[in-house]
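Please read through the structure below; I'll follow up with questions.
For this depiction, one protein chain was excluded, whereas all remaining protein chains were kept in their positions.
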Amino acid sequence: MSYETRISLGSLSLSRLVLGAWRLLSDLERSDADSVARLVHGAIDIGITSFDHADIYGNYGVEEAFGAGLQRWGGSRDTIELITKCDIMLISGARPENRIKHYDTSSAHIRASVERSLKNLHTDYIDVLLLHRPDPLMDADDTARGLEDVVKAGKVRAVGVSNFLPHQFDLLASRLPFPLVTNQIEFSVKYVSPLTDGSLDHAQRLRYAPMIWSPLGGGSLFTGEGVQEVRLRAALRDIASQLDNTDISAIAIAWLLRHPASLIPVLGSLKIDRLKTMATALDIELSRQQWFAILKASTGEDVD
Amino acid sequence: MSYETRISLGSLSLSRLVLGAWRLLSDLERSDADSVARLVHGAIDIGITSFDHADIYGNYGVEEAFGAGLQRWGGSRDTIELITKCDIMLISGARPENRIKHYDTSSAHIRASVERSLKNLHTDYIDVLLLHRPDPLMDADDTARGLEDVVKAGKVRAVGVSNFLPHQFDLLASRLPFPLVTNQIEFSVKYVSPLTDGSLDHAQRLRYAPMIWSPLGGGSLFTGEGVQEVRLRAALRDIASQLDNTDISAIAIAWLLRHPASLIPVLGSLKIDRLKTMATALDIELSRQQWFAILKASTGEDVD
Partner (left out) sequence: MSYETRISLGSLSLSRLVLGAWRLLSDLERSDADSVARLVHGAIDIGITSFDHADIYGNYGVEEAFGAGLQRWGGSRDTIELITKCDIMLISGARPENRIKHYDTSSAHIRASVERSLKNLHTDYIDVLLLHRPDPLMDADDTARGLEDVVKAGKVRAVGVSNFLPHQFDLLASRLPFPLVTNQIEFSVKYVSPLTDGSLDHAQRLRYAPMIWSPLGGGSLFTGEGVQEVRLRAALRDIASQLDNTDISAIAIAWLLRHPASLIPVLGSLKIDRLKTMATALDIELSRQQWFAILKASTGEDVD
């Protein structure tokens, strides 16, 4: 295996590939407790023990459905890791007090959101709590107080952020007595801005491992007819054929794993077969030239 | 009152709302010494004790006109605070040696400009001296020497900058034995870039209070027919009606006060009635949802 199946995040560890639960309620036939229990079993079987949530997923419904599945599953809590997020406030029947989409990084909201997530997930602790989006009204002292509170209370083991720019990360970090362990950002062969906008350099400098959402750039990688998508499929297929590996999604994930900042892809599929295929990426170490060939297919041009 | 009427800036304090004198000479009927004395009296009566200047305002004339008014006013110097700026070099009959608009952050110019400002304002010290614009030719060692000199001589109590980006601020700060106490930047419901460009995060991280110029975004907020202006007026009126406060300028100022970085709006009006109306903002604490509703009216879209 080219890459370790576990990765450290501060004092805890996650599986190198994480299962993202955000679409759990999109397919109602698979979101009952039995199906979720099978999903958890199946994921663990292929080494995926970390599950990524947010309070808002499925219109504030995914955590609870997943929690029911966890109860049915009945395994030991310390064999899995649960990640969830807070701060986005959606207009939703589940939150009638929200009259406009907004953010809330206040300590009061952080504490309340953690309580709800613990209840929904039927657990005593969250492994990693993330602030979901940078909040232009973040009062860093107050936000840090909320994050400290939930950590000190043992309700959250580690804290991170999502979609933060380096300067937003630095502001919050300046107020915390412990490090932020991750920044969950978008990055894929289709969306390569983090290579140059400072996000990945910041992570590598501070030695935290970024989690990656939309690590395939969405399904259009497989079916889209845009020039970038066509170029990328050709490049990925070319490399897949060199590697005796016929699935281009594994190559696209391996492209992320090759980056030195220790990226943790959050896989959006809920099908064990698809997850198993993508997990073969852990065995694929792309050469530099293969990596740059994919970058060129993404941008349409050679590096400078 | 929702907000304190005073705000700390290093070891001194300003009134939370500052009167900007830049238009003093635009209305010659109000710029005689008697009128200015009345203006100073009236401002102090409503809690505005800090006055923002620059050497160049009114084609290098505002400081002197204001100084004449201060003499007529005759109050105690330590009941008010004077802010002024230097480094912009205008083409002007008052500066025949300037053949092109440029900047000068040399220590020699800083010292000379402070001497002129002291004389113009009929005072022994300036409370806060700001570098007016980032100068691409700033030699940070020499600039810092000039700033130190005027502080050590007791001619300036504190030093800040204006229109600086974070990296420009950091360069100058790296050479100074005391902190820069502010960065005076443009920010308003009409111009929200500082929320994302790092300026306000930088201020919050380093705990300095930014001063805000053009805090209403100019008069077009009230009369403009652009889509943004129309949206903003509707949103501000809606909130004004919720708050039994009929003046939307107070809401627009309250929107700034709500930000956690401790912003200090510099009000451009020279009419006591208008200032009194805007000062009611100190009693208005917008809710998060009201604040985001105004942001949405500014950008035209929900947050992500």
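Think of it as A and B in the order they're written, each chain with its own count starting at 1.
In this section, a residue touches a chain if its C-beta (ideal position, glycine included) is under 8 Å from a C-beta of that chain, and two chains touch if they have at least 3 such contacts.
Only a predicted model underlies this, so the values are computations on that prediction, with no experimental measurement involved.
**Student:** Thinking of the whole complex, not just what is shown, which of A:Asp139, A:Asp201, A:Asp247 or A:Glu285 touches the missing chain?
**Tutor:** A:Asp201
**Student:** With the full complex in mind, choose from B:Ser15, B:Ser35, B:Gln168 or B:Ser199 the residue touching the hidden chain.
**Tutor:** Answering carefully, the residue with contact to the hidden chain is B:Gln168.
**Student:** Taking the entire complex into account, which one of B:Leu12, B:Leu28 or B:Leu137 touches the absent chain?
**Tutor:** The one listed residue touching the chain not shown is B:Leu137.
**Student:** Considering the whole complex rather than only what is displayed, give the residues of chain A touching the chain that is not shown.
**Tutor:** Considering the whole complex, chain A reaches the absent chain at 166, 195-196, 198, 200-202, 204-205, 258-260, 288-289, 291-293, 295-296, 302-304.
**Student:** Need a quick check: the contact residues on chain B for the chain that isn't drawn.
**Tutor:** Per the touch rule, chain B residues meeting the hidden chain are 98-104, 106, 133, 136-140, 142, 163, 165, 167-168, 170-171, 174.
The definition used in the following text is that only the chains that are shown with their structure count from here on.
**Student:** Using mean CA coordinates as chain centres, what's the chain A-chain B distance in Å?
**Tutor:** Distance between chain centres, rounded to whole Å: 43 Å.
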